[in-house]
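Only one protein chain is missing; all other protein chains are in place.
And now, subunit A:
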Amino acid sequence: MSKPTNSVTGSVAIPPGLARPLGIGGGVLAILGALLPWVTFLLNDGAYPDKATLQFFDAPYAVSGFRLHVLLLGVVAIVAHFIPVPLRRVLRALGWGLIGVAAVNIVFPLVDGGGFGAITSDGTNFAFGGIVSLIAGIALVLAAKTGPLEPVPQWKTSVPTLVAYAVLVVSFVALLLVVAMMLNAGGQGGVGNPYAGPIFLSLLAFLAGVLGALHGIGLTGWISGLSDKHKWFSVIVLVLVALALPFTEAGTDYWMTTAANIGVYAATAIGLNIVVGLAGLLDLGYVAFLGIGAFVAANFSGAAAAAFDIELPFVVAAIIAAVVAGIFGAVVGSPTLRVRGDYLAIVTLAFGEIFKKAAQNNIGGLTGGANAIPNVPPINWFGASFDESLTIGSLELPSGVLYYVLIIVLVALVMVVFANLKNSRIGRAWIAIREDEDAARAMGIKTGQAKILAFLIGATLAGLAGAVFAHKTSTVAYDSFQFIESVTLLAAVILGGMGSIPGAVLGAALLLVLPEKLREFSDYRLMLFGLALVLIMRFRPQGLVPDRHRRAELADEGADGVPIEELNVHDTPGDEKAVTR
């Protein structure tokens, strides 16, 4: 039986003899590109960041920002030739990173500064840095095409526990710093920095290149293997690391608020992941459950516009919200006994619309209609109001930090629920239903009950998130729960990788952070965003952080960049026939 080989080599055939010249040449070019100026004159919005103008002559070798990234990528590309690593894999990742960085920093001056003069020569000044770096990137990618990609090395995960712990702590802390760096790239929300967008995108391309290279040498696989092995330790460290975000440079009011929003979405997306990712039931009206949770909590919050004139403690209100949302989940889930696939999607879509219209019309006086329920008081525990800043000793933490902490706890809780269910009898039943409903029934699974349970649990989690949402935003209005929000949640799940927890969190984070970060592209923002989604789905249909099962499902359907070797395919001795499906 011949092992199925991955043909990422593509259609371009480069003679293997060119591998070294292309690889090392690309690296040298990248270094050169980093040291060359990138822009010839002042752009309309002021000097392009990081010495990209002719300030080159003021400080000849000052390299920082994206040019530092280009320099690093180039140096690593050269070094990679002299150490035992899967060279073509590493070069491919570095090459694409370089192309990304160069493209962003070419396109932006081109458009903003007007014409090719900005990035080549305007008569007196020259600036070929961008073009040289782009060529360097292409050279590296071509060097990677001189042969088939090497398998990703599998590092041994049987290391002493202490070593594993140290590695995990270091990698999670590094992750935290990277996240903080990304959030802060170009300043928050582009305030006062006309170039925040390209800075952010360029950083993203650089990080993608580095991550790809680390993946190529097997490091990320090793770390994820270690964290699988030391699951609980990883979870604890991850939570602690997340709690440390307010202490980094991203610890501002703005990012705390955004991060809390991400958390609400992430928790909801994980709930949706149970329904869509595990049980395979497409739900297009899921945000309604977030809404139900939010309205229930708002009505018990003591707000002036609330239907009930009682103020319940937050925890009690949150539990009621979760239970009510769960009941609605079971109700919506019951038609799933009769309808499948597309029809189910329509049923859930209709439910979402019914909820929105009902809320808009202030049904039963519970939703405030167009006036919404304003002035939901912030959560207040032990005299600490959650919307104020917090001072610990001499350290002042930004406002919203308490919400952030609460939501981290919520997300962690939801994650544990998801993970525990997934690795249980009921989780296996859900996956079996997703894979083949008739076969699942033939295995004695009561598919009706299992599906309703999926809806119930998913809705309960969303209701819980909704309760936090109500207090955090302080105004609960029907238009926060439109169809587009359901779509966004679904996109978060699919983007991150169906059935995968880190995937849902990453998906939610991207869907909320990207629009913020691309703000200064104003009109083009959503278009770019949509384009990014299309590209991700084209090149990584299994999602960014795919679940093991999904990865297997989609990888052999020609998904680029997911080599079969990663899937642990090994020959079974004694087979005479290969599976050909």
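What we mean here is this: contacts are C-beta pairs under 8 Å (C-beta built on N, C-alpha and C of every residue); 3 or more make two chains touch, one makes a residue touch a chain; residues count from 1.
Criterion: contacts and distances are computed from a predicted model.
For the omitted chain of this complex, the UniProt record lists the protein as "ABC transporter ATP-binding protein", which is one of "ABC transporter ATP-binding protein", "Aspartyl/glutamyl-tRNA(Asn/Gln) amidotransferase subunit C", "Aspartate carbamoyltransferase" or "NADH-quinone oxidoreductase subunit H". Screening A:A432, A:L490 or A:I536 against the full complex identifies A:A432 as the residue touching the chain left out.
If you put the hidden chain back, the residue from A:L290, A:L397 or A:V417 that touches it is A:V417. Seen from subunit A, the chain kept out of the figure touches residues 1, 417, 420-421, 424-429, 431-432, 435-436, 438-447, 453, 457, 549-550, 552-553, 567-570, 572-573, 575-579, 581.
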